[in-house]
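Here the complex is missing a single protein chain, while all its other protein chains stay put.
Residue numbering begins at 1 within each chain, and the chains themselves are lettered A and B in the order written.
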Amino acid sequence: MKRHLISAGDLTRQDALLILDTADELARVSDRSIKKLPTLRGRTVVNLFFEDSTRTRISFEAAAKRLSADVINFSAKGSSVSKGESLKDTALTLQAMGADAVVIRHSASGAPHRLATWVDGSVVNAGDGTHEHPTQALLDAFTMRRRLGALDGRRITIVGDVLHSRVARSNVLLLNTLGAQVTLVAPPTLLPVTVDSWPCEVSYDLDAVLPKSDVIMMLRVQTERMNASYFPSAREYSRRYGLDRDRLAKMADDAIVMHPGPMNRGVEIAAEVADSARSTIVEQVANGVTIRMAVLYLLLGGETQ
Amino acid sequence: MSDARNAVRAVLEGPDINRALTRIAHEIIERTKGAGNIVLLGIPTRGATLAVRLGERIAQFEGVKVPVGSLDITMYRDDLRLRPARPLGRTELPADGVDDRTVVLVDDVLFSGRTVRAALDALNDVGRPKAVQLATLVDRGHRELPIRADYVGKNLPTAKSEQVKVFLEEIDGREAVVLIKGEEK
Partner (left out) sequence: MTDFIVRNARILGGEPADIAISGGLIAEVGRGLTAGGASEFDADGLVALPGLVDLHTHLREPGREDAETVASGTRAAALGGFTAVHAMANTSPVADTAGVVEQVWRLGQEAGHCEVRPVGAVTAGLNGERLAELGAMADSAAGVRVFSDDGKCVSDAVVMRRALEYVKAFDGVIAQHAQEPRLTEGAQMNEGAVSGRLGLVGWPAVAEEAIIARDCLLAAHVGSRLHICHVSTAGSVEILRWAKSKGWNITAEVTPHHLLLTDDLVEDSPVGSYNPIYKVNPPLRTREDVEALRAALADGTIDCVATDHAPHPVEDKETEWGAAAMGMIGLETALAVVHEAMVETGLLDWAGVADRMSYRPARIGRVRGQGLPPTAGSPANLTFYDPSVRDEVDPGGFASKSRNTPYEGRTLPGRVVATFLRGRPTVLEGKLA
């Protein structure tokens, strides 16, 4: 594996399977009463969050703590960052503190790439702008594999705002690496104009794709996109691209429904679908801690390069 | 010359391994007074296979079904930073756990004792056994920690630079313990 995890595209098939297999073993630890492992004792993991994301931050924090790493939470709000300190100066501070890994969430695409040029430790991308969110893709793949087995040849449909979705970008790359067939479904306004260069299929018709899918992954649609004319109204979006009970009924019997959260119930997903037995939404959260433990272990558990 | 330097010598071959395991099984039954309250935990990869074989023998000799499991110690190693991160082995505890039982740890080769030290730490996190014992197919000496085995298949005097490798039918398709001469330092 590379020293950093910045893009799902950095992972070879072998790397990705190693992470998933490691997570499989670590999942057993989560079931026992003592969940802590001594593996990363003496190592420091910094959570550097320039964007509010309590869910992702506590997931990484739990993962690092279960591996006995020291965790420092550095949130941009109320810190020197809000007083105009640059990303570079923040990076140099973390470097001086001896961070072995920096988990970064930033609103600017590519911020983790820049950070990696300024710190010696491993950089883990916890979501950068509209670029990528590789640990989300890994936990999604992990969740799918636990429900469906190996992903080779599986048909996975990702529905929603692909243009602005870091989850979609990372999932397309990782699922392609793992041998799955990905189809993106969205209104044309919410797809990159060059989406035909991506390793996946594209459709504008959810109903046509539904019955052939093993997995339907719904993306959050920001209502502010409506004001920017990406689509006429939440109601029209929901009617054309939302997953409701009728559409759920068209899915194959063993197909599952995923959502990276947070959900807009009633817009991209109906409440009864989100809460149905087909939905893996709660599992995804639990699996998030496990997959992040696997990533931190594989990046930090061995010798320092 | 080069033959001598890289010499590979079989120490145990074919049925030797099973003979040693049979002896260990009898010793376990004797020392634990019928093996009624024990759990066999093998240290992956080959220790786990050996634990399964020991369990079969104890069941055969004594008519008791001994709980068998595996205990991966990777996350507890003290030498993690000396090598790239390694894949994890399987930890599989018997349904009734290890509390108040005599746990017999099973490993293929006992060398520095650091693996066993890690196993004791790992065990500590999964429960509180009544006692812990150690069974090993080969004890090759050179201990770096105050650890000794309760059951030994073969005591094998070695030079520190030598390597001991265990091959088992289930994993490697053959049965052997070989001693590989190391490079002189």
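Note that in this section a contact is a pair of C-beta atoms (placed from the backbone, for glycine too) under 8 Å apart; a residue touches a chain by one contact, two chains touch by 3 or more.
Note that the coordinates shown come from a computational prediction; the quantities given were computed from them, not determined experimentally.
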- request: With touch as defined up top, name the shown chains that contact the chain not shown.
  value: A
Message: Among A:62, A:76, A:111 or A:190, exactly one should touch the missing chain; which is it?
response: A:111
Field: Touch with the omitted chain, as defined above, among A:30, A:68, A:130 or A:222
entry: A:130
- line: Against the hidden chain, subunit A presents residues 86-88, 106-111, 113-114, 116-117, 128-132, 166, 169, 192-195, 197-198
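Heads up, the rule we're going with is that only the chains that are shown with their structure count from here on.
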Statement: Here the gap between subunit A and subunit B, centre to centre from mean Cα coordinates and rounded to Å, is 40
Message: Residue numbers of subunit B touching subunit A in their complex, please.
response: 72, 75-76, 80-92, 121, 125-126
Task: Would you tell me which residues of subunit A are touching subunit B in their complex?
output: 1, 18, 21-22, 25-26, 28-29, 32, 34, 36-39, 67, 297-304
